[in-house]
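One chain of protein is taken out of this complex; the other chains stay put.
The chains carry the letters A and B, assigned in the order they are written, with residues numbered from 1 in each.
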Amino acid sequence: MILFILCFILFMVGLYGVMTRKNLIKIIIGVAVMEYSVNLFFILVGYVDGATVPILTKGFEKGPFVDPLPQAMILTAIVIGLATTALLLSIAIRLYRKYGTFDIRKINSLKG
Amino acid sequence: MEIYLIIMLVLMILGSIYSLHAKDLLSAVISYGIVGFGLVISFLLLQAPDLAIVQVVVEIVTLVIMIAVIKNTTHEENEKSFSFSTIFYLAVVLVFAATFFIIFDKMTGTLSSFGQHFTRMSTAYIEGAHETGSANLVTGIVFDFRAYDTLGEATVLFTAVIGVLTILRLKGKKKDYK
Partner (left out) sequence: MKGMGIIVVKVSQIIAPVIFLFGLYVIVHGHLSPGGGFAGGVIMASAFILQILANGAILPKLRHEEHGLEFLESAAILGFLILAGLGLIISGSFVFFANFINRGVVGQLISAGFIPIENIIVGMEVCAAIATIFIALVVFKDEVSE
């Protein structure tokens, strides 16, 4: 249970970063931290004590396996996370070209 | 086993907190790497080598892209000292955290505790592994039982790439059309 709570705290650190930081790069880092914590939580739920890697080899055809379903779902989520982080970074770099700063307060006050 | 995971998670939390408070953006990005590589070790401890291989390469590529962006623009961090709005945002975060924690506690109450997971859903997948003929069960699930997921993933990746190209393009390709 303590592992689940620590995972939750990691998610909350990411949320804290998104809500209180004023720098675009740090906001992106906060989003990525939230995503990582969710990935880790899925794998933590699927772990079984004393089980092995879900790969069929000689002598381990039947043996207790770790749950392979969360692993298959997170496998795609990690690569999508890279692509979305790159999309956010490209938006940030474009805003920097237009306003000359990463500070969202200045970007906000320069509008109109 | 569990104690190592607790140590890794505490390290990841400390790294992310430092990363959000660093004075220089370059050190923020580098200490963000602690979170990703800690995740790699946690995946290895949790018997998920597929994910560990993907995560280690993805983390390196993410760091390279982030450092390229920062070297492209600016290092400086313009965080001001405490003001009234910072306290207000902190209060909002605390309210969110308390609400989320109540919901989280209720939801995880129905889960079995760590390591006692009962693979009810996946029993069919594990027993049906011989139908796919793939020795790696994760690959079997990704490409056979759940191939629609992979198709959706490919579409999302394609959309993200098109978005990056659209946002970063300075000159239009053909101006004769006007």
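The rule is simple: a residue touches a chain if its C-beta (ideal position, glycine included) is under 8 Å from a C-beta of that chain, and two chains touch if they have at least 3 such contacts.
What you see is a predicted model, and the numbers here were worked out from it, not measured in a lab.
Q: Using the document's definition of touch, tell me which of A:N23, A:S37 or A:T76 contacts the absent chain.
A: Residue touching the chain left out of view: A:T76.
Q: Taking the entire complex into account, which one of B:S27, B:T108 or B:T150 touches the absent chain?
A: Here the residue in touch with the unshown chain is B:T150.
Q: On chain B, what residues meet the omitted chain?
A: With respect to the unshown chain, the touching residues of chain B are 49-50, 52-54, 57-58, 60-61, 64-65, 68-69, 72, 130-136, 138-140, 142-144, 147-148, 150-151, 154-155, 157-158, 160-161, 164-165, 168, 170-171.
Q: For chain A, which positions touch the chain that isn't shown here?
A: 53, 55-58, 75-76, 78-79, 82-83, 86, 89-90, 93, 97
Just so we're on the same page, only the chains that are shown with their structure count from here on.
Q: Where the centres are mean C-alpha positions, what is the separation of chain A from chain B, in Å?
A: Between these chains, centre-to-centre, one finds 2 Å.
Q: Which of the residues in chain A end up touching chain B in this complex?
A: Residues in contact with chain B: 1-4, 6-17, 19-23, 25-26, 29-30, 32-33, 36, 39-40, 43-49, 51-57, 65-69, 71-76, 78-87, 89-94, 96, 101-103.
Q: What residues of chain B sit close enough to touch chain A in their complex?
A: Those residues of chain B that touch chain A are 2, 5-6, 9-10, 12-13, 16-17, 19-20, 25, 28-29, 32, 35-36, 39, 42-43, 46-51, 54-55, 58, 61-62, 65-66, 69-70, 72-74, 77-80, 86, 89-90, 92-93, 96-97, 100-101, 104, 108, 111, 113-117, 119, 121-122, 125-126, 129, 135-138, 141-142, 146, 149-150, 153, 156-157, 160-161, 163-164, 167-168.
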